[in-house]
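Shown here: the complex without one of its protein chains, the others still in place.
So that you can tell them apart, the chains are marked A and B in the order they are listed, and the count of residues begins at 1 in each.
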Amino acid sequence: MFKEVNQSRLKVDGLSLAAGKALFVDDMDFRELLIVKFMKSPHAHAEILSIDTSAAEAFSGVHAVIHHGNTPRIPHTTAGQGHPEPSPYDTYMFDKKVRYVGDPVAAVAADTAEIALEAIKLIKVEYKELEAVLSIADASKPGVPVIHDEEDSFGIYDREKNLAGHVDVKVGDVEKALADSEFTVEYEIETHYSQHTPIEPHICISYLEEKGRLVLRTSTQVPFHVRRICAKVLEMPEKNIRVVKPRIGGGFGTKQEVYLEYYAGMITKLTGRPAKIELTREEEFISRTRHPMAVKVKLGANVDGMLNAVEMDVISNTGAYGSHALTVMFNAGSKCLPLYGAENVRFNGSTVYTNLPVAGAYRGYGATQGYACLEQAMDILAEKLKMCPVQLRKINHIKKDETSPIFAALGEGKEGVPQFIKSTALSEIIEWGEEGLNWSDTKPHTEKTGRFRRGKGMAIFMQGSGIPLVDMASASIKINDDGSFNLNVGATDLGTGSDTVLSQIAAEALETTTDNIIIYSSDTDMTPFDVGAYASSTTYISGGAVKVTGEEVLKQIRMVAADMLKCSQEEIELKNSIATSKKDGKTKTYGDIAKYALYINNQFQIGYIGSHISPVSPPPFMGVFTEIEVDTWTGKIEIIKYMCGVDCGTAINPKLAEGQVEGAVVNGLSYALTEGYLFNKKGKMMNGSFQDYKIYNIEDVQGLEIKLFSTFEPSGPFGAKSVSEIGINGPIPAIANALYNAVGVRAVRFPMKPEYILELMEK
Amino acid sequence: MDIKVTINGVKKVFNADPGEKLLDLLRREGYKGAKRGCSTGDCGSCAVIINGKLVNSCLIFAGQADGHTLTTIEAIGTVNEPHIIQRTFVEEGAVQCGFCTPGMILATKVLLDKEKDPTLTQIREALSGNLCRCTGYVKIENAVIRSADKMRSE
Partner (left out) sequence: MKVKKYFRPRDLNEFHRLSAENPDHKILAGGTYVAKMKFPKVDTIIDIQDLGLKGIKEENGDIHIGANVTFTDLIEAELSYCGGLVGQVSSHCGPITIRNIATIGGNVMAGYHWNDTTPLLLALEATLMFTSDSGVKAVPVSSFIANRSTYTGLLLTSIILPSKYKDTKPFYKRFARTRSDIPTSIFIVLNSEEGDHITVGSATVKPVRIMYSADDEFLINTLLPRLNEVKFMDDLRGKPEFKEKIVISQYREWKEK
């Protein structure tokens, strides 16, 4: 059995954070620090005819003003993905054109924020306003204004139609299968803009270290991608850039973007002084967002409920720039469609540009949007079939040792890899939910009356664990004199607890205890490479690297112990930081072994750098069962019970894993019920504050019941799969299904706010 | 202008601009446990205790604090000698990114100083000014309940 993993060890940085000591980006003082503020576009779409910064430059306390006229023009993507990024290179540090309200026009570095903001008022910009594209529906109409008409961007699928990306994948013959099906469903929804709202907004401080190299101390999920992308944009060799990720105040995908760091770096390059960019909360809302999507699902089934055909059409809105444009859209298909075993499957996806805020990676990454439609369509199909929606899922969902052609057909902006399900607890989860919510007592909405009406809804989900054959992580472990270990990882703990989880994996592999592991993450000078924290990859991929590395170090320990204890390596037993010779029972501690290797005989550093990639991406599974109460007078939805069962393989740290699910669920609940952007007619976001954009506080959370279901994933470290993203997919479809069961209306727009529910009920 | 305060039990005099916010002053003077999350009083990451009450230091002019008694997270406990509340937050998994944690812990401290055995409603009300995006609040609520249990049996 496990000794260190599958235990709720204390978070390794927990006390430091609880004492207010742990260092975040802004918690270090810098002398002569410049504050950088952006001048932002007031127009959704405009050409910059001229820019005059002379008065701002002359303003006392201003040290640099940068804009398109004095900075390098390097097409790139801000998506912090692996090289080469599967996102179009359509972004510049500054351009002669602005493409959304808030697009940076210039940046001013000054002694204080007040001075910078005053100086910005002195910059004179002459714009030629262009017609703006402000909806998915308008984006590809004939004669539409072209948002990316610049000549040097590339990787755009069809710029004339504002198409950033497109894919059409077919397995079998969907059209024929739909025509042959006895029951079909067609359902269409459109999901909405929302933001991650990490409590720490994006922040970066750049400075020159003593040898003149540029250091970027930044709130990022992807330090190595920051280094590579900034090197490109700043036209500097990567060796001259060091990226340091201290503690991070939450990310949820928005800190997988590389777009503040090079501005700060540019200012430091020009002035030689440290420079800080810290987004205000209002700016955070137009930094990066979730891709809104129009999703259409067609299902075809036989009278017995077996699915013949599943078709999904997706149009994703990437906003003004194509960050994660292709991959988020792909994931709507690749993470949703394999859940059901139809033989005929089609996925048709497009990503359009609009003159609205830029979308990017966000927990759930397209799957959230896809399931919002698919899982409602399944309920509609069940009703047509006069079948219990739970039963419909039971007979159709993917099971152990089964596969889906979609795994191979759809990957990250390209083809995927085939895989079979080797671990799943979905069947048990469904039974747990069915029983816990007394599903057999569910009455149809037609039997409900009165002001307050209750309804039950359910839905099932899968996600992935890292990007197969793409995501690579590595770890380095060395032993210290006392038998403790330094574990250096590029994996990026942004609050998720990955430092703790990886320490536990190292301890398990090294036959020691977690408190003997000193972890450090992440610093491009100090830690080996890791793609970073995204795609639910850290526990599975980085954990795999730590395990491999630990095992190699253990071999070295065994070798030295055998030398010391004068026996063969096979006769050495390693347990709890002690080597025992099975021959004579003599022992040596890891401290003895370390000192022997460092000082006594055949000296060398016990240590290893190991890497890991995975040929598969085993999905975690989830079932959600919810009961809600709808106030038919006001349209308000109250959660009575929200049961969420998740199979994440072995939970390396059950408490932290539960916390990942709880956080994702509550984020999903407010996304489903209250969060949303309000735009004015000119495309400006109007509710950029926590007063107007409501995320849940502690008083808004009720009725949660979260349960982890243990399985063993053979490809994962000690049986682990991912856990962090899947939870956010649940609320929209589960609540929408419960809404139908309560009052007989189907939500196709979101959030499901009272006003909208009343409108639906009046129709 | 001079700001005379008793902060974490020590009498201090700070110099502040008339328009300066208490949060900026505190961070400038090294009290980095107070975090900046919104600057509009909506998130509670900058919370400190003034005269026994939890307030957002981003919404207070430094001048308003003159003559008062302040407590910041730095006075509650240290990494090596944590307060029961701090230790319990870690044990219960109530700390994820930790950016909201100092504010949450101060909110809990104010509550438990007043109510030894708080109801769920009191707990939720006491922490209502502190936003967390990581935890979903479940473990935070548990941590407050467990802290109260432990402090009562001390």
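One rule holds for everything that comes next: a residue touches a chain if its C-beta (ideal position, glycine included) is under 8 Å from a C-beta of that chain, and two chains touch if they have at least 3 such contacts.
The shown structure was predicted, so the numbers you read here are calculated from the model rather than taken from an experiment.
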| item | value |
| --- | --- |
| Residue of A:T271, A:N486, A:T674 or A:S710 in touch with the missing chain, whole complex considered | A:T674 |
| Chain not shown, touching residues in subunit B | 1, 17-21, 40-41, 44, 47, 53-56, 58-61, 63-64, 66, 107, 125-130 |
| Interface with the undisplayed chain - residues on subunit A | 114, 631, 633-634, 636, 670, 674, 678, 686-687, 691-692, 694, 696-697, 699-700, 753-755, 758 |
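Keep this in mind: only the chains that are shown with their structure count from here on.
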| item | value |
| --- | --- |
| Cα-centroid distance, subunit A relative to subunit B, in whole angstrom | 29 |
| For the subunit A and subunit B complex, residues of the former touching the latter | 8, 10-11, 13-24, 26-27, 196-201, 247-250, 252, 278, 280-281, 494-497, 655-656, 658-659, 662-667, 689-691, 695-699, 701, 704, 706 |
| Of all residues in subunit B, those that touch subunit A in their complex | 27, 32-40, 42-43, 45, 72-74, 76-79, 82, 86-87, 89-93, 95-102, 105, 123-125, 127-141 |
